[in-house]
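Please read the structure below before turning to the comments.
Removed from the display is one protein chain of the complex; every other protein chain stays in position.
What follows is chain A.
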Amino acid sequence: MLKIENLHARVEGKEILKGLSLTVNAGEVHAIMGPNGAGKSTLGNVLSGREGYEVTAGTVTYNGIDLLALEPEARAAAGVFLAFQYPVEIPGVNNTYFLRAALNAQRKRRGEKELDSMQFLKLVREKLKVMQISDELLHRAVNEGFSGGEKKRNEIFQMAVLEPQLAILDETDSGLDIDALKQVAQGVNTLRSPDRAFLMITHYQRLLDYVVPDFVHVLAGGRIVESGDKSLALKLEQHGYAGIGESRPAGAVA
């Protein structure tokens, strides 16, 4: 589904990704772990098409197409979803309205029929129930005045409604207490399916207690320096990032 080869990317003139390669197949859950400054968030931002991230070398192929050539909205319609580390507050835009506009824009681009408000509401109610989220969230402006946990839950809820093929979770676990973390993890687990892949970017191992990954990769110095199964995460938890891979950048410790 996703094939990243030798990806180099710069932010504000500084090279952050330095030859990252990664293959993700449908149905798989990959965890990307690494110390601060390793390039974890840069990877998520490059994949979702954020401005200011300059790809200087390498390719990203998604379902056979060149992902990097697409505008962010086209990537979304193609099934790529980024759960933001810091979801943006948008005063004055109602959450339901926003989500319907997003879903219908995606459907329109894919040549599917747009949902009318009744059909959309039905879909939203189903997803709320599955995700165990209160419908009070729907009536508020997008993320406005939401607590940290509510914002992250709203990201997962959006993911549930938009039903992406490739979901990138950028430090979705950061800043969550254990109850919120469990809720978010439960949401992710509900959405796991043979057609869907997850890329979970995280600094800590604890999310992986609740969402068990198929693969764990260590990102350091802008490259994947070690890959393994979930036991790698446990090893990191015990020993830190020191001693992982060969090209560990100076000062990178857990």
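As a working rule, contacts are C-beta pairs under 8 Å (C-beta built on N, C-alpha and C of every residue); 3 or more make two chains touch, one makes a residue touch a chain; residues count from 1.
Convention: contacts and distances are computed from a predicted model.
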Worksheet item: Looking at UniProt, which of "Molybdopterin synthase sulfur carrier subunit", "Amino acid/amide ABC transporter membrane protein 1 (HAAT family)", "Fe-S cluster assembly protein SufD" or "Radical SAM-linked protein" names the chain we cannot see?
Response: "Fe-S cluster assembly protein SufD"
Worksheet item: Which residue, A:49, A:187 or A:221, contacts the hidden chain when the whole complex is considered?
Response: A:49
Worksheet entry | From A:26, A:130 or A:162, residue that would touch the chain that is not displayed | A:162
Worksheet entry | Residue in contact with the excluded chain [from A:41, A:106, A:172 or A:205] | A:106
Worksheet item: For chain A, which residues lie in contact with the unshown chain of the complex?
Response: 48-51, 71-73, 75-77, 81-82, 84, 87-88, 90-93, 98-99, 101-103, 105-106, 109, 141, 158, 162
